[in-house]
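Complex shown without one protein chain; remaining protein chains in place.
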Amino acid sequence: MNKPYVKLDKNNAAVLLVDHQAGLLSLVRDIDPDRFNNNVLALADATRYFKLPTILTTSFEDGPNGPLMPELTEMFPDAPYIARPGQINAWDNEDFVKAVKATGKKQLIIAGVVTEVCVAFPALAAIEEGFEVFVVTDASGTFNELTRNSAWDRMSAAGVQLMTWFGLACELHRDWRNDVEGLGTLFANHIPDYKNLMTSYFTLKGDH
Amino acid sequence: MNKPYVKLDKNNAAVLLVDHQAGLLSLVRDIDPDRFNNNVLALADATRYFKLPTILTTSFEDGPNGPLMPELTEMFPDAPYIARPGQINAWDNEDFVKAVKATGKKQLIIAGVVTEVCVAFPALAAIEEGFEVFVVTDASGTFNELTRNSAWDRMSAAGVQLMTWFGLACELHRDWRNDVEGLGTLFANHIPDYKNLMTSYFTLKGDH
Amino acid sequence: MNKPYVKLDKNNAAVLLVDHQAGLLSLVRDIDPDRFNNNVLALADATRYFKLPTILTTSFEDGPNGPLMPELTEMFPDAPYIARPGQINAWDNEDFVKAVKATGKKQLIIAGVVTEVCVAFPALAAIEEGFEVFVVTDASGTFNELTRNSAWDRMSAAGVQLMTWFGLACELHRDWRNDVEGLGTLFANHIPDYKNLMTSYFTLKGDH
Amino acid sequence: MNKPYVKLDKNNAAVLLVDHQAGLLSLVRDIDPDRFNNNVLALADATRYFKLPTILTTSFEDGPNGPLMPELTEMFPDAPYIARPGQINAWDNEDFVKAVKATGKKQLIIAGVVTEVCVAFPALAAIEEGFEVFVVTDASGTFNELTRNSAWDRMSAAGVQLMTWFGLACELHRDWRNDVEGLGTLFANHIPDYKNLMTSYFTLKGDH
Amino acid sequence: MNKPYVKLDKNNAAVLLVDHQAGLLSLVRDIDPDRFNNNVLALADATRYFKLPTILTTSFEDGPNGPLMPELTEMFPDAPYIARPGQINAWDNEDFVKAVKATGKKQLIIAGVVTEVCVAFPALAAIEEGFEVFVVTDASGTFNELTRNSAWDRMSAAGVQLMTWFGLACELHRDWRNDVEGLGTLFANHIPDYKNLMTSYFTLKGDH
Amino acid sequence: MNKPYVKLDKNNAAVLLVDHQAGLLSLVRDIDPDRFNNNVLALADATRYFKLPTILTTSFEDGPNGPLMPELTEMFPDAPYIARPGQINAWDNEDFVKAVKATGKKQLIIAGVVTEVCVAFPALAAIEEGFEVFVVTDASGTFNELTRNSAWDRMSAAGVQLMTWFGLACELHRDWRNDVEGLGTLFANHIPDYKNLMTSYFTLKGDH
Amino acid sequence: MNKPYVKLDKNNAAVLLVDHQAGLLSLVRDIDPDRFNNNVLALADATRYFKLPTILTTSFEDGPNGPLMPELTEMFPDAPYIARPGQINAWDNEDFVKAVKATGKKQLIIAGVVTEVCVAFPALAAIEEGFEVFVVTDASGTFNELTRNSAWDRMSAAGVQLMTWFGLACELHRDWRNDVEGLGTLFANHIPDYKNLMTSYFTLKGDH
Partner (left out) sequence: MNKPYVKLDKNNAAVLLVDHQAGLLSLVRDIDPDRFNNNVLALADATRYFKLPTILTTSFEDGPNGPLMPELTEMFPDAPYIARPGQINAWDNEDFVKAVKATGKKQLIIAGVVTEVCVAFPALAAIEEGFEVFVVTDASGTFNELTRNSAWDRMSAAGVQLMTWFGLACELHRDWRNDVEGLGTLFANHIPDYKNLMTSYFTLKGDH
């Protein structure tokens, strides 16, 4: 009766970044902005590091919702970019679904703003179509903890696996020996405590 | 084994507003009063905007529980209004259930005060009779977080979908193009951050 | 796949108060002492009000754990009282289980200190034997929120229904008309906000 | 050595609303947006109710900081409006100081965004010039509690009196009998709990 | 430059209970209702225990603010009771000030609802007239922590000493030997943790 | 449909302590360091007390992650110690799995740093292979509450039982009479409140 | 007008530990018990390390308040120990004041339970007699944050300097070179994060 252990597989996963737009970001108040900004960029960095196919999408980006975070556009210049003309659920947009299916991947990693809409809706729809869905909870934001908890409950009940960017990177990487320096750099760039460990360590090692 | 994705459908949903009474509202301490008041009115506005059949009910309104929030009476002058003579669970009141069934809708959206009683009891009863039940968590209030979490756990385990008024409005609307201005106005009236985005946007656009 | 709606029935329910002992109470830090004390007494009052068979039990009451709260001994002078000689799980004590079964009730309402042990252990054991188990979360206390949340997760997954004393009283009572004054008094004695509503109401009514 | 009791006097007080601009408001995270929005409008309403001279000012309103909250422009159509071309401290702007002095008032009530800059700077400068300064803490917002507490400490040490909009309205009004209905309406419009009290009260009175 | 140590003296202190009214109590949200209710009653009990002259006052008790908490009326049947016809600051009411002065005491202990108005205003006024003022912070309530902190800052800067009911009782009593049982009973009735200590202690002692 | 009650059995349980390394511990910020340190040592003490087979493992201990907490090495000098050369999930390390299986136990008790990786990954893998898995939540730490909650949700959905070290000790011990002094000492050493109870109790008893 | 910088001087300071009794400790709820227990022991360790004259005192230790923490009795076997027969303020006890004065020190370091009484009363009294008073805030505990903040405000206004045990140790030590190992050990024993730094450091250094 338990959910089986479906492990993230870097050869079978795609990343969907939904509506991280400059205007909508001002609605995010369940995570502090310094931390949230860092989490989103960390997920983006991890995505690039693992060379996962990525799809960007926005909602009404010419209106008050504002343009996509410029870092994302810059980091994924060749990713399919679907500026949705109106569909709130990205999964209701044919181009988006086509792009998702074109990746040929069965595992979908989703993050976005706001959690209970832009993340939950496509997550629920994708599960219904047989995808394995992983929501990156700390790179998804919403109005407050109450709304977040409601969204998590709905998604979890539907079979979504709730992950964080760090857990995701670790599950994709599997073994440090695949690339110690690469993973270490990813962590140092987005986890100040980890960077401090590395600073102290390499300073001491360098003494010799 | 997962809950299937049951989407809100504006053609198949009714709204039950349970015991938002002036006296009982003083018991609500899990959500700040400014926010809670706004959430209830936002749900009411959304209900009217989507023209969903609505049922109002109160418990002992002539006693200390007090009258219904006057805004609700004014906004839904033609809604069935069941002043329950004593039943704590609205679903134990025949007139209420009749009114619900008379809507012909299969999806019930429920909000009320207090969450673990006035919301949870009819929600659990309605599921038992085959309805699809969506509780609007941020327009439902109770004594504190501990009581809220207990109520959520019981409802979620029974199959209730936990929604917020914003998620509900988005899932009902589906596509901005159905009415950009209407939905935008609904959001601006109840989300100060969204209003600010619109203010800045339209001011800038008007410059040209 | 949802849990069915098992409603509390005052003709079919017994209350188990487990280890509310003067020493152990100093371990409870997930609920403020004024509130927790009030919740336990409210549950006791409700239990008496609904004339539910009640069983008291303690763990090592002659040692540091200390004697039962004297209010409980006074309120239930005729209740079976099992001072366990060592069993941590009350359900491992034959006399306790016998006393439970002697009530002939199928629904067990459990509260105690600390939640993850004195409450969770008998709750899990009782479910295994086919009882319907309702844990009164706000009359059960433990070290901190983290331990509480772990305990809730384990109990909920096993089929326990998480209730609060107020929800319990409402579900047992069903209809105010069964006894308006009795229920009102119960609430006024344990919910200051409700007492205030009644004070204002009856003062105003008395003006005329 | 104590600060003397300097009471607000409606005949001797002016209100300075500093930089409540649509863009800057997205920086305010020490108070929830529903509550903050309400507090600012409550202060504005109180200001109008007591007919206090009011001065509006903005910082770079044509840039990312955005336009003033439209409600403020509408509520104070005749107030001096100083769109500062660059001065961060409004008190560094000659027109602003002239407008302040033109009111002929000795008591300055200040609120704005963000607290440690747009509020604290003119507050500190005004005290230096001999004004009595009252900062409306709940209508002033900033990044987080740490920054707020730093700002309060600096202002309080300099002699600022920290008020809230409700305390301010009460100190200005002095006696309900000056206008029961007016003050009651002001409170009902901005304090949901107070509105509930009035709803219950007048409903009951109307019964007879 | 420090405030001198002004100690409470039971022969020279009077207690002012300001506006603990059933309606106004619903505005108090900076302290949980179970705790706040207990604190107010504890202060009242301490006041009676030390036989301090006490003055009760209310604001508009026939309107939405509601009647005084009935426990207070019952506990102080002979205390001067000033139902203010409109003055928000009790000190603006001549009868109140007369009653205060008639006590002949120099130290005033003040508690009330809400802190920044009903407590702070008379506290500031009394200091100005040369009284030594002690505010009982935990028997005074207001909208939220921000408003409380503003009020504390203003009062402390003006020379008010911030006390709690427990500190007050201890400073008035000076020495347990003046009456061990009396003080012990006062504490046991209002501090559940202290009652537990006493229960364990006397049970053990009684064993022998 | 409920999870069956799988009870910890001291004859059938092994303990896996994963990556409690001096460097990694600086990443733990969801539990205060004094409490977390105490919890880990309490779990280690309980493990020794019940003579459970124990396996220690570390990740890259020669790098920034740092060496294992020295207390653990000292307390379990004969335990299998697997310094993983790179596998992030300990279960991907053959030696580790061999050591686990060599214990011949079916129940695995897991704690580690960080929760969503070093704990969750082997927990999920072990369940898949038919083990009964108990995670000690308060001896496992991670970046913040959001990441913890995500990890708990994923593990609980997969069938993990969430325990605390105190609940674990109680469920393993079953009956105080098996060794009153031993269990009492374990609790006194790691629960200050319990030690206080014992101090008061034995002091009083010693008086006679 | 500022408080002058009065630095702790290990040749001129004495430590007063007031009422850290097993019963009273159950009242402390503003600091988690693991942390509070650690802080008190850290202060005691620091006191011994700097060989400061120390005075122990208790209130009614034969009653429910319970005996002094046994660690303190053991650590300071030769310290004056004043079991007060009834005085709540230790400064009202002649023997206590005599013992204080017998130390010949001008600086008094005070910690105790509860903050607003057992700490604040002697602190205020000592200042009045010309001592320089330093309260160790994190080794002093009370009912909740509100009572703590009230006590801090009263003490700070009277001239008390608020310190923590770590700040105190650093100000007394002045220069690491006076004894690197001693101070390092003190910190490692009471600051898990610091111990981790040392573990990593010495492990790495030992590699060579």
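Descriptive notes on the structure:
First chain written, first letter: the chains are A, B, C, D, E, F and G, and each begins at residue 1.
Definition applied: a contact is a pair of C-beta atoms (placed from the backbone, for glycine too) under 8 Å apart; a residue touches a chain by one contact, two chains touch by 3 or more.
In this text, all values refer to a predicted model and were calculated from it rather than measured experimentally.
Across D:Val117, D:Met163 or D:Leu204, the residue that sits in touch with the chain not pictured is D:Val117.
Only one residue in the set D:Ala83, D:Ile127 or D:Ala188 touches the chain that does not appear here, and it is D:Ile127. From the options A:Gly23, A:Gly112, A:Gly159 or A:Gly184, the residue with contact to the chain not on display is A:Gly23. Listed for chain A, the residues touching the missing chain in the whole complex are 22-23, 25-26, 32-38, 62, 66-67, 69-70, 191-193, 195-197, 199-200, 203.
Although one chain is not shown, part of chain D still touches it, namely residues 1, 3, 23, 26-27, 59-60, 63-66, 85-89, 92, 114, 116-117, 120-121, 124-125, 127-128, 143, 146-147, 149-151, 153-154, 157-159. The chain not displayed touches chain G at residues 1-5, 7, 31, 137-138, 152, 156, 161-164, 166-167, 170-171, 173-178, 180, 184, 191, 193-194, 196-198, 200-202.
Everything that follows uses one rule, which is that only the chains that are shown with their structure count from here on.
To find the repeat of A-B among E-F, D-E or C-G, check which pair has over half of the same contact pairs by residue number; it is D-E.
Between E-G and C-E, more C-beta contact pairs are found at E-G. In this assembly, the C-alpha centroid of chain F lies 34 Å from the C-alpha centroid of chain G.
Centre-to-centre spacing of chain A and chain C amounts to 43 Å, using the average Cα coordinate of each chain. Counting partners per residue, chain A has 1, 3, 26, 197, 200-201 as the residues that reach two or more other chains.
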